[in-house]
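Sharing a structure here in structure tokens format.
Every protein chain of the complex appears in place save one, which is left out.
First chain written, first letter: the chains are A, B and C, and each begins at residue 1.
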Amino acid sequence: MTDMSQPAPLLQMRGICKQFPGVRALDEVAFELQRGEVHVLLGENGAGKSTLMRVLSGACARDAGEILIDGRPVALHSPRDAQALGISTIYQEFNLVPHLSAAANIFLGREPLVGAGIINRGKLLADATSLLRGLGTTIDPGVRVKHLSVAEQQMVEVAKALSLDARILIMDEPTSALTESEIDELFSAIGRLTKRGVAVIYISHRMEELARVGHRATVMRDGRYIATRPLPCPIPTLVRLMANRDITQHFPTPTRRRGAPLLHVEGISHPPRLHDVSFTLHRGEILGVAGLLGAGRTELARAIAGADVPTAGRVVLEGRPLRVRAPSDAIRAGIGLVPEDRKRHGFVPGQSVAANLALPQLRRLARAGVVDRRRERALATRWIEELRIKTPDASARVLTLSGGNQQKVVLGKWLAAGSDVLIVDEPTRGIDVAAKMEIYQLLDRLAADGAGILMISSELPEILGMSDRVLVMHQGRVQAVLDAHEATQERVLQAALGLAS
Amino acid sequence: NRAAGTGTTGRPRVALVMKTLNNPFFIDMQRGAEKAAKDLDVDLVVQAADRETDVERQMQIVENLIQAHVGALALTPSGSREVVPVVGKANAAKIPVVIVDTRLDQKAATDAGVKTASFVGSDNYRGGQIIGEYLVKVANGRAKVAILEGIPGHETGDSRVRGFKDAIKGSPGVTIVASQPANWERDQGFNVFQNILQAHADIDTVFACNDIMALGAIEAISAAGKAGQIRVLGFDAIDDARRAITDGKMTATVAQYPDEMGRAAIEAAVKAMKGEAVPADIGVRIGLITKENAARDSDKK
Amino acid sequence: MRHRLSASGRRLGTLAGLFGLGVLLWALTPHFLTVSNLLNVLEQTSINAVIAAGMTFVIISAGIDLSVGSLVAVAGVVLASTLHAGMPITIALAASLAVGFAFGLLNGLAITWGRLPPFIATLGMMSIARGCALLFTEGRPVSGFDPAFRSIATARLLGIPAPVFVTIAVYLMAHFVLAETRFGRYVYSMGGNEEATRLSGVNVRLHKTLVYGVSGLASAVAAVLLTARLNSAQPIAGIMYELDAIAATVIGGTSLMGGEGGLGGTIIGALIMGVLRNGLNLLGVSSFVQQIVIGLVIVFAVLIDTVLKARKG
Partner (left out) sequence: MRHRLSASGRRLGTLAGLFGLGVLLWALTPHFLTVSNLLNVLEQTSINAVIAAGMTFVIISAGIDLSVGSLVAVAGVVLASTLHAGMPITIALAASLAVGFAFGLLNGLAITWGRLPPFIATLGMMSIARGCALLFTEGRPVSGFDPAFRSIATARLLGIPAPVFVTIAVYLMAHFVLAETRFGRYVYSMGGNEEATRLSGVNVRLHKTLVYGVSGLASAVAAVLLTARLNSAQPIAGIMYELDAIAATVIGGTSLMGGEGGLGGTIIGALIMGVLRNGLNLLGVSSFVQQIVIGLVIVFAVLIDTVLKARKG
């Protein structure tokens, strides 16, 4: 590192500033990247990681600061500039065109041509197929992206970024929707790239991944550069740098106690993704749902919550059969769903944080149809504090929040609703370590207060650490139901692969 | 399968194609045509475009009626030149065409070599002249006039305005102080004239290119508290306008007797269909309606 | 705070446009800035303003309503025929509003239950309702009413024409509904993200249907004003009114993408259109040039806004 003959770092960012109305998102941030390294960028939700990367990828203009590549300052004003410089990005927010096929998305803007402007369809499809297969997925490249699950979409994004012959690859939470096996594929792909000298900037809130993939870590806090550490580095140290305080890294000791049966699901089906699923959820219980990508967990959640109408089966709530034909039916009965795809299903981007938090409970917050603004504001203030949502104030529009904070709004919306049955689909996706622990405590408290919680997650540690029982799904069916003490990583994974029962 | 020109009833079938039916003028024409058809024992098909300006749509209607093998056509052209090609198509299909209300452009018709069985009507230019001449007379050669135009560029309104202007040309005391479009509509007639009155408080005459706009202007006048102080001249002599003239709210309008046109057109069309001789030009009364004759002169009862 | 500012910042841009237009006309003609002319403009604007109030609900909900002009015609001829049948004014008003509301609900049902794009459902209705109005009256206007009824348009209070009060009342009420009630919230959130709103337990179908009902109702109120004003109800009334109403709404800062906007902007948008038309008449601009100027003003009114917005960030 101190070798004087060593050329300038591949990338240097100096004194980068970015001001949004009311928020100083980046304040004199410095960042450095060497060839062939995987440089992890860490920070709490809203620390400014994505903004820094958006500046680097030309998606967002900086107010001040300079960017040097190979020691030379570069003008970076548009995504096209970035592409020309060999910078390729997987954005935190999905940036795919829903109506186009996976293949078309992967090569959007760089379509192989035959002659003037005419697309070489054959080559495009073949190249896309080999890219996707190389990542170990079975995604049909001809399928429109809107028909893919969130995880599959994320794999398409990965394939798209890899297809660019990039020198710098930015990955903003590429694994947030992925399960173990896809993550493995992704990491080996990253390994192959770095061997060729490609440098990777990697953002993630999954601390356990860092040492597996990264060489160095830079920590940001409140829009400022804090420190850079070589990896591996003890996680508590990194967390302390991020949060500027000690965070216990343990799942909360349960305060809940399992009570009477609450929700009974019987033979619920919604072909082709869901077949004959039955289980019982008790009061005071957290029932974890594990499974591989496409196992049908999301479908199960949607079917119970009335987002989709199941073709067969019934749902019994406290002994009363429920007739759920729309989400409003489920909500009235006390069933809430924190959806997996927050951008599409979770919030209204143009509305304020307060309005979003209040949306499912407007009936309670309104008198004779008139919304009680005082109570709405009180509710918002409470949940912004409780979940430590980083926002200038309750009237900020949700679309201006950082990804993790948006997720907190979605979560808060349903925690505030006080549902008897709370279904959370990937509740901590994109949420920083400190906040995760707080959310776990909240879930525990809710259960202790008598709610039943169905927690779908692709993070095994979360499933194992939080669940009283684990329901493992495979190809739309229940493969196993394990008690907390018998649920180990191996047994859950085996069941998820459809091996044991 | 059926003989050309016969309808489902086996009676001969003739068609009347109008500019639009969104105007009482053409509804009166339709009524006259229906009466004639009944008297002559023929089936009558009445069709019109949604918009008076849509001559292409009118062309389509005529083409379609040619396909339906009507025996004869009566047509009120939305554009005096633009319908010439489709009249040519009717000629080719040996369907006699009677032109009603608006003459074909002479040159375009000759150039294209199209033939029409007859023209029934009076023309808009002449109507404009009549009302202009009337104004010169009653105003003793001194008047400040506002004109409410139809849809800009629309032939019907343009010829009425031209006739009007030509008629007042010889009287330097009659001046046009404002001329604005109100798109044939009553509410726009109201608004536009209300606005004109703001800028020209001294206006003493308004000539609206149709009665509908004139009726709007009447309301604007009474809203401005100037009832009785401004002459209102219209065009078409629709029922509401006649009533307004009787009530003293309106001064004069031009009657073109659309139901007589309709009747004469169908009579001519049926004759042409039967191969009988039809006069090339069938004049229909055109006249001024004022308080003296508004109640008496009615083409209805 | 800042977000609320930015919304009203948008409105300020439009307001600046209106103000600029006013100053320009004031400089160009002495007839513009007179009490009687300004009242005149307010009165003329009222009909478009009322329709645009309903349109604002529709557009915020990410829809569009092309049928408003035809609904004005239908509600107008129903009103007029009821009056001519000798019914009391209140009954006639109720009948007319009910018909407007019902046709609006039909639009809503076609959109929610038939899952038709709003553009298509209301385009169809535009044609259907127009046909109904024409059939019902056999194409003839229905004219001549009691002074009592006509006073809806002709009455003055402190010199201010009654339609202006009606418009103010409509806007106050509509603003209250949009800003303060649950229904208003749902209008915004359906427009911002319909699926998320549905998943939040909102009966989207019901509320969306109501949105079109509101628009139909607004058209009927406009029909009352128009009929009283013209002393006549015409089956061909209201042709192209939808474009004026949409233009007023969008000039006022309500986005056609849905989810944002409000009535404060819409009334300014409607006034811009009204002042413009008035000014062109006062100046005696030739009919051909008028069209060009109107087009340019529509474009520039919105351009001011986007430029101001872009400058801010």
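Everything below uses one rule, namely that a contact is a pair of C-beta atoms (placed from the backbone, for glycine too) under 8 Å apart; a residue touches a chain by one contact, two chains touch by 3 or more.
All of these numbers come straight from a predicted model, not from anything done at the bench.
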Touching residue (missing chain; options B:Glu133, B:Asp158, B:Asp240 or B:Glu260): B:Asp158
Out of B:Arg31, B:Arg81 or B:His200, only one touches the absent chain, namely B:Arg81
Which of these touches the unseen chain: A:Val97, A:Ala448 or A:Leu499? A:Val97
Tell me which stretches of chain B touch the chain missing from the display. 1-2, 15, 21, 45-48, 50-51, 53-57, 59-61, 63-65, 67-69, 79, 81-82, 84-85, 105, 107-108, 111-112, 151-155, 158
Can you list, in ascending order, the chain A residues touching the missing chain? 57, 59, 79-80, 82-83, 89, 91, 94-100, 104, 108-111, 113, 117-119, 121, 140, 142-144, 147
For chain C, the residues touching the chain missing from this view: 66, 110, 114-117, 119-121, 123-132, 134-135, 139, 243, 246-247, 250-251, 255-256, 287-296, 298-299, 302-303, 306, 310
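In the analysis below, only the chains that are shown with their structure count from here on.
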Please compute the C-alpha centroid of chain A, do the same for chain C, then give the distance between them in whole Å. 43
Please report how many Å separate the Cα centroid of chain A from that of chain B, as a whole number. 70
Quick one: chain B and chain C, Cα centre-to-centre, how many Å? 33
